[in-house]
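In what follows, a structure is listed as structure tokens, so that the remarks can point back to it.
A protein chain is absent from this complex, but the other protein chains hold their places.
Order of writing sets the labels: A, B and C. Residues in every chain begin at 1.
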Amino acid sequence: MVEVLYFAWVRERIGVPRETVETSARTVADLVTELRARDPRYDAAFADTSALRVALDQDLSGFDAPLEGVREVAFFPPMTGG
Amino acid sequence: MVEVLYFAWVRERIGVPRETVETSARTVADLVTELRARDPRYDAAFADTSALRVALDQDLSGFDAPLEGVREVAFFPPMTGG
Amino acid sequence: MKIAVQTEPFDFAAETASFGTGGNNVGAVVTFTGIVRDDSGDLEALELEHYPGMTERAIAKITEEAMTRWELADALVIHRHGRLAVGEPIMMVATAARHRVAAFEAAEFLMDYLKSRAPFWKKEHMRSGTAWVAAKDADEDALKRW
Partner (left out) sequence: MKIAVQTEPFDFAAETASFGTGGNNVGAVVTFTGIVRDDSGDLEALELEHYPGMTERAIAKITEEAMTRWELADALVIHRHGRLAVGEPIMMVATAARHRVAAFEAAEFLMDYLKSRAPFWKKEHMRSGTAWVAAKDADEDALKRW
């Protein structure tokens, strides 16, 4: 079980800001594959992961990172602060 | 006739902030030579012109610059503003 | 060191009034203020979304790094989120150091990292519609300097 958060246009495409996901995915990439299979909205949001960033427990990470022990996964576009 | 100004330690060594000088010097360097011959205070102040800067009519200039038409010559150490 | 993430406006004058004072070793204070700009003449407002929790964490990490690397006497980051009108301040940083080069570099470092590593996303509300602001390659490239 992992809490999955979406921000900016990823949130808008998927339609929810966060959800609890039942998964046994080993890596972020595996989780993305599972999500894309769920519904066309997810498929569209994750079509190009090079345009996305991921944070694990609020630290920036990579799509090949393991999910073991992670409670919170967030997907979002490149940041535009400042 | 030219107005000569001194700042910072140049002023302190020479002992006056400004004076009117009767000169027919063609260049700043010529003027420096005339001043050094006046008095040991001037000789000491101008001993190392590489440690000095000069402004002609309030624009930074060089020691080889001509004095023709110049009304105000200022000598001072490198600036330390900011 | 002060970090704040908030919707309400900040008081630049109050924030800078005593910033960097208190010791005898501060010779240089630099501030940066980011303001909502309207390049197109079509902008109604800028909306900033952020990631509560991670935002504070990311800014603290960046600011602590700047404090150490440039031996700052003090550092301040305030970043707003929510809906902001044209002309409104979005954020500010301030750095206090012994020398000017350190104060400038630390402020630029903070800005470069806040741009691309703090979880904020800008959406433009224009009369003609809305659009998420795309990240610029130049902003990502700016990080390589550090």
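Note that in this section contacts are C-beta pairs under 8 Å (C-beta built on N, C-alpha and C of every residue); 3 or more make two chains touch, one makes a residue touch a chain.
Quantities reported herein were computed from a predicted structural model and do not represent experimental measurements.
In the complete complex, the chain left out here touches which of the visible ones?
B, C
Given the full complex, what residues of subunit C touch the hidden partner chain?
12-13, 16-17, 20-21, 24-39, 41, 86-87, 98, 100-101, 103-104, 107-108, 111, 142
Residue-wise, where is subunit B in contact with the chain that is not depicted?
Touching the chain left out of view, subunit B contributes residues 5, 7-9, 11, 55, 58-60, 74, 76-82.
What we mean here is this: only the chains that are shown with their structure count from here on.
Taking each chain's centre as the mean position of its Cα atoms, how many Å separate subunit B from subunit C?
Computed from C-alpha means, the inter-chain centre distance equals 48 Å.
Suppose each chain is reduced to the average of its Cα coordinates; what separation in Å results between subunit A and subunit B?
72
Could you say which residues in subunit B touch two or more other chains, in rising order?
none
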